[in-house]
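Read through the structure below, which is laid out as structure tokens, and then see the notes.
Excluded from the complex is one protein chain; the other protein chains are retained at their positions.
Per-chain numbering from 1; labels A, B and C assigned in written order.
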Amino acid sequence: MNQNCFALEMAVRDYECDMQGIVNNAVYQHYLEHARHEFLKSIGIDFAAITALGINLVVLRVEIDYRISLISGDSFYVTVEPQRISPLRFGFLQTICRLPDRKQAVKALVTGTALNAKGRPQLTKELDPLLKDL
Amino acid sequence: MNQNCFALEMAVRDYECDMQGIVNNAVYQHYLEHARHEFLKSIGIDFAAITALGINLVVLRVEIDYRISLISGDSFYVTVEPQRISPLRFGFLQTICRLPDRKQAVKALVTGTALNAKGRPQLTKELDPLLKDL
Amino acid sequence: MNQNCFALEMAVRDYECDMQGIVNNAVYQHYLEHARHEFLKSIGIDFAAITALGINLVVLRVEIDYRISLISGDSFYVTVEPQRISPLRFGFLQTICRLPDRKQAVKALVTGTALNAKGRPQLTKELDPLLKDL
Partner (left out) sequence: MNQNCFALEMAVRDYECDMQGIVNNAVYQHYLEHARHEFLKSIGIDFAAITALGINLVVLRVEIDYRISLISGDSFYVTVEPQRISPLRFGFLQTICRLPDRKQAVKALVTGTALNAKGRPQLTKELDPLLKDL
């Protein structure tokens, strides 16, 4: 794996599969979100703590391409690569890759911002660990 | 509402809200999917029945723009407008609008196809009610 | 339906079904919770508002008997009958019945309490609409 790219290993849980026997589409957003939050924690930004401060990290847009379906028993890893989108927006380029063959199951671009206590977009200093290198 | 546009009224359930007190991002995909399945049922395509036949309707790509957050107590409607994307792909233009002010909470484009029993894309005759007017 | 008993009509959503093609066990807890919150709202107790006041309604124990499985396309109603369990505990006797045959899918007893801002059980006056007749 690219050394500049955060990756989190996970495994399919049976309750995440739907009547087609594959992981339900919406569940991949949970995988992507969980990996983003773990990435943020790894650079010193705790989602729950920042929420308690009145700063709400919110998703503005997601684009997800579904390539192959994950099924019961599959392991996979989720990557997170942060990007600067605009002065008030940041993004995360993410992939979900099945193990052990590393085939890409999902590729996604998630764009977000932070809302301050008044509900206005503002990239406060708490987000510096994320934004400083972008 | 546009008379050519299917709309389903729903309401936020408290367990769908996360620690920010707003509906979790992934839950909107559930809303969108449920409305698509109800739309398909309204034109004679039953998702569970078609799955039992070995035809798997799958999502290939989603694009979701999040405009305003829904919260506990909110009602909303979800619209579904089918589109032909390519010979082997169809799409659904969807919106989620809060009630009673009809402000758009989410706008989405969901692209899909059908996989036959061999896992290959094929728009079989069971999908005619969806495809014939597109 | 018993006139003293709150009932909420709902329908299975396809994403709630798992690879067995039936509603996943945990989802029934969501149905039960949603009906309880709607019941509470009907008597003037808004879960989100009361949470914002620092009063946390929490579940202490659930007992759920599963009788028949709900599947895609099923409609059902969820009943809620409040009960006094002890000075600091209240309960809800609940059923989930399939429509139109009214066969019982689930029977449950959910015991709860309220935690005040210090995390201690206390049935504050905000709960009077629930407790006064028990």
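Everything below uses one rule, namely that a contact is a pair of C-beta atoms (placed from the backbone, for glycine too) under 8 Å apart; a residue touches a chain by one contact, two chains touch by 3 or more.
These numbers come from a predicted model, not from an experiment.
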Decide which residue listed in A:28, A:47 or A:77 touches the omitted chain of the complex. A:47
Given the full complex, what residues of subunit B touch the hidden partner chain? 14-15, 17-19, 21, 24, 26, 72
Residue ranges of subunit C at the interface with the undisplayed chain: 19-20, 22, 25-27, 29-30, 33, 48, 51, 56, 58-66, 69
Counting contacts across the full complex, list the positions on subunit A that touch the omitted chain. 13-15, 17, 21, 30, 33-34, 37, 46-48, 71-73
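The definition used in the following text is that only the chains that are shown with their structure count from here on.
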Central subunit by CA centre of mass proxy: B
Any idea which two chains share the most contacting C-beta pairs? A-B
Can you compute the centre-to-centre distance for subunit A and subunit C, using the mean CA position of each chain? Integer Å is fine. 33
Distance from subunit B to subunit A - Cα centre to Cα centre, in angstrom: 22
Overlap residues in subunit C, where contacts from two or more other chains coincide: 14-15, 17, 21, 72
